[in-house]
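Would you mind keeping the following structure in view while I ask a few things?
All protein chains but one are shown at their positions in the complex.
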Amino acid sequence: MTGIFLFSEDPVLAKQLLTPALALKGALDQPITALALDGATAADLAALGADTVLLLQSASGWVEGLGDAVTDLVRAATVVLVGGTQRGKHLAAHVAAKLDAGLTTDAKSLAIEDGKLVTSRILYAGLAVGVEELAFPAVATIPPRSYPTPEAAQTPGSVETVAVTDDIRVTVTGTTPTESSGVDISLANKLVSVGRGFRSKDDLPLAEGLAAKLKGEVSCTRGIAEDEYWLPIERYIGISGQTVKPDLYLAVGLSGQVQHMVGARESKIIVAINSDERAPIFEAADYGIVGDLYAVLPLLTAAITS
Amino acid sequence: MPKFLVLYKWTLDEQDIKIKSDDLSLDASRAKGKISDFDRNAIEEAARIVEAKGGSVDVLTYGSAAVKQSLKDVLSRGADKAYWIADASAETADAVVTAKVLAAAIRKIGPYDVILTGEGSSDQFNQQTAPRVAALLGLPCLSLVHKLDVEAGTVSVTRKLAVCTEQATVSGPVVVSVLSDINKPRIPGLKQVLGAAKKPNEEIALGSLGVSPADLQPKAVRRSAKGFVMTRKNVVFKDANPADSVAKLVSSLVSEGLF
Partner (left out) sequence: MSDDKFDAIVVGAGPAGSACAYTLAKEGRSVLLLERGNSAGAKNVSGGRLYTYALELVEPGLYERAPLQRKIVREQVMLLNERGATTVDYFDPSFGADVPQSYSVIRADLDEWFAGEAEAQGAMVAPGILVDDLIEEGGRIVGIRTGDDEMRADVVVAADGVNSLLGQKAGLFPDAKPQAVGVGVKETIELPDDVISARFGVKDDEGAARVAIGCTEGISGGGFLYTNKSSLSLGIVFNPQQAGRQQRHIQDIFQDFKMHPAIQALIDGGTSIEYGAHLVPEIGFHGVPKQLSREGLVVVGDAAQFGINTGVIIRGMDLAIVSGLAAARAIVAAKQPADVGALYRQQLEELLLIANQKAYQNFHGIFDIPRIFREYPNLANDAMRFLFRVDGKTPKPMLKGLLETVKRNVSFGRLAADGWKLYRHL
């Protein structure tokens, strides 16, 4: 049997994957098989339109180690959709290699055209959008929040449990959850985004104060999170970070390199505050102030209440 | 003593790529080549471990004829020997072809204890090559590594994911992709640049790898690549007195209905 297969270890994302999967089902007239790691998600997926759900019984639960197991289960696939988390992308690449299949990372769109999967994705870190066509079997990873969760289906699918073997060559000796600030910047509709223009961590209150006034959150560029560790990784925006679409994106002391902007450019209004009038951020912005953030931010924060 | 192989890609510097205003096509005519940013971290990491504990660092790249330009640069960054595959197929290669060619080459020049890659290439950022090469070679793969230790055949890493950090170990050969924050790549000094000229490099003929013409056909075929242009209002305030600019900004944002 051929079919459309989907997997994500993230339950929310797994359900979102059903939406494009159902569209593909319409186009290909092939059944949807979803892979899940826990019973609850398996049940949800069956209820939301997966014809078959395979509940994987993995001892370790280490997603990256499930490559061979998943490959065996999706051998017959026409299209495989994998949730574009970091673990998911790793798994997908392994599966694609074993299937000798093409894989579109972070597909922005999916379509079936004359027996091929046509996808679009970002190239050159956001400078361009590339369209590629993949012969079947084709694999694509889908970023979180690209699609809504579908309505419940009339006829729920069936759930089967399957035992799978993990990659025992890798021993995971410990995991420490990143202490989440409980903030999901992708949900905020106003963001104050800080860059290297800030001289020290002690200056962040300037941005936090403004964000508070705006009832928004503080996000940042990669360097602030990954090199300086001033803010948690979950707060940085860009090609290798988060993608956000707030109503207001206030870029403060960040240059607006494409690798960053690709994560923010779908914002409704972009405002730039930068001391260098030649900084690329001004081309990417609706409004901008050329000036020292240390002078501008306090004024702006004050101006907003009044 | 660990034998490292670092896979590096010679990419166009995206900063020099212009978007043609008429048809949004990409103009790379003025674009220079560079070692894909994160691959510098991979080379640096291998070099540091070898400098501390002994061992060797080979590097391998697959690209168009232009890859030859990368040799001096890559060898000045701590590599001992560079292998390069220059073939026109690289122009259209997708991750499938790339991984097949690299895996075939590794079978020929290997084995290695640790095969390193960057997190993702600056141009494609597929984040596929490491897991693919590992899968093709039947090796385990540890991705997104920001701390790497190699001790008597055991590789211990800390992986950094958005949700957690994870410690993992593997004994025996492994493919590892590194994050950019694992180290700060060196800026080669004069002695290193001059030394590079004397280090060995070896071209590997694609024909010698037993890769079939079919294997060189990409499974993901590029249809088009169009520049992404954002049309924004680009209203910039630069009054001498910042208060004036701020006032103008606020009223603009009000008129946008933001508050």
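We call the chains A and B, going by the order they appear; numbering starts again at 1 in every chain.
Following the convention adopted for this analysis, contacts are C-beta pairs under 8 Å (C-beta built on N, C-alpha and C of every residue); 3 or more make two chains touch, one makes a residue touch a chain.
It should be emphasised that the depicted structure is a prediction, and the values quoted were computed from it without experimental measurement.
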May I ask you to name the displayed chains that the omitted chain touches in the full complex? B
Residue in contact with the excluded chain [from B:K18, B:K68 or B:K199]: B:K18
Option from B:G138, B:G153 or B:G189 whose C-beta touches the chain left out: B:G189
Pick out the residues on subunit B that sit against the missing chain. 18, 21, 32, 187-191, 193-195, 197-198
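In the analysis below, only the chains that are shown with their structure count from here on.
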Interface with subunit B, subunit A side, in the complex: residues 64, 67, 85-87, 89-91, 93-94, 96-98, 100-105, 118, 122-135, 138, 167, 169-178, 190, 214, 226-227, 233-234, 239-240, 247-248, 258, 261-262, 265, 269-271, 277, 282-292, 295-296, 299-300, 303-304
Taking the touch rule as given, give the residues of subunit B at its contact with subunit A in the complex, in rising order. 12, 14, 17, 19, 26, 94-96, 99, 119-120, 122-132, 134-136, 140-144, 156, 160-172, 179-181, 218-228, 230, 232-238, 242-243, 245-247, 249-250, 252-253, 256, 258-259
